[in-house]
Every structure is written in C-alpha cells, then in structure tokens.
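A single protein chain has been removed from this complex, and every other one stays in its place.
Here is chain A:
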Amino acid sequence: MSVFWDRKEKPYVMLLFLMPLFWMVGSLFLGRYFPDPGKALMNLSGIWASVFIIAVLSMTPIVKYMSLRVVSRYRRFVGLTAFFYAIFHLITYLVLFAGLNLSWIVSDLLDKPYIYAGVVALMVLSVLAATSTKSMMKRLGKRWKPTHKFIYLAVVCVVAHLWWQVKSDVTVALWVSVFIVPLLSFRFNQIYFYKKYFKKT
C-alpha cells in the first residue's frame, strides 16, 4: 500500500478517474438508463474503457514531445484504470445486459466474432494488470517489456470489437479509431525509423 500511495496527489487522481463510474452508477439508480439500462451501461462502460486505453497509448508521445515527465509516472495507473473499466464493461454485459442467462452468454461466446475480439482484449489487459506490480517487473526482468507490448494486440482487438458490432451508428467506432489509428502508426513508424537509421550505426 505504501508503494502505491507514493505520491500525495494520487488519491485525487484516482477520484478523477473514478468520476465516470460514479456518474454511471448514479445515473443507473436515478433511472436515467431506463427502460434498457443493460444496453446503455454496457455501451458507456465500453466507451470509458476505450478512453483510458487511448489515454495510456498517448502517454509515450506526450512524454516524448512535450517533455511532461509527470505523465509517465501515471502510465501504470492509467493502464489499471482501463483494465478496471474493461472489467466493469464485462460485468454490465453479464449481469445487466444478459441477466446472467447462461444460454445467452454461451451462444454469444461460441459464435460471435466481436465477442472473441473483446475477450482477447480483456485477457491481454488482465495479464498486463497482473504483471504491473514492481515485484512482477523484477521477476520478469527483460521479458517484462515484450510482454507489455501485447497492449497493441489488445488495442487492435478493441477496434475490431467496436466495428464488428455496429448496426448502423458508427459514431463510437469512428471516434475511437480516429485516436487509435494515428497512435498505432506513430509506434510502428518509430520502430521502422529506429531500425532504419540507428540500429546499423
């Protein structure tokens, strides 16, 4: 715990990151998502998980180009928040949307491609969250960084998950892609140029 609360502004940052949750739960009990809260909350929680995934991906470029070192201290915190909202998204699907109806969940899981994409993304995020502690960093050593590169797989799955389930309204899928595609190409460019110009010399 003492390691986690290493910075005194952290509780306030946490409160800030939890605001969407408080808002969603509050709205739920105020009946704002009536008459189909499962659908509304499932969509909203998914949007917030995407927002925090975009945020964690943006951190490297922000640190690099704006020299905002303080941002890099919160990389793990933002990543864990993304994981938290992804789990919340899963719970809203299981309980509020599908009513824990086993037949519904199993048939979704068995043959719906966009569900696979979401499941893969969630599994990757779980592994990253589980290996995010200092002790896990030490234990994994050199393998830690390659392991955490799997965030790119999760991101690609998130984008697929969003586009695959569009019925007619592409707004959310489009906005998430607008942020994620440049961020991904930034990374791949970086790797490409790095190899081309620096590695040989």
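Going forward, a contact is a pair of C-beta atoms (placed from the backbone, for glycine too) under 8 Å apart; a residue touches a chain by one contact, two chains touch by 3 or more; residues count from 1.
Here is the rule we use: contacts and distances are computed from a predicted model.
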item	value
Hidden subunit of the complex - UniProt protein name among "2-oxoglutarate ferredoxin oxidoreductase subunit alpha", "Protein-methionine-sulfoxide reductase catalytic subunit MsrP", "Glycolate oxidase subunit GlcD" or "Glutamyl-tRNA(Gln) amidotransferase subunit A"	"Protein-methionine-sulfoxide reductase catalytic subunit MsrP"
Selected from A:Y114, A:Y152 or A:W175 as touching the chain missing from the view	A:Y114
Sites on chain A contacted by the missing partner chain, in the whole complex	28-29, 31, 34-39, 95-99, 101, 103-104, 107-108, 111-114, 164-165, 167-169
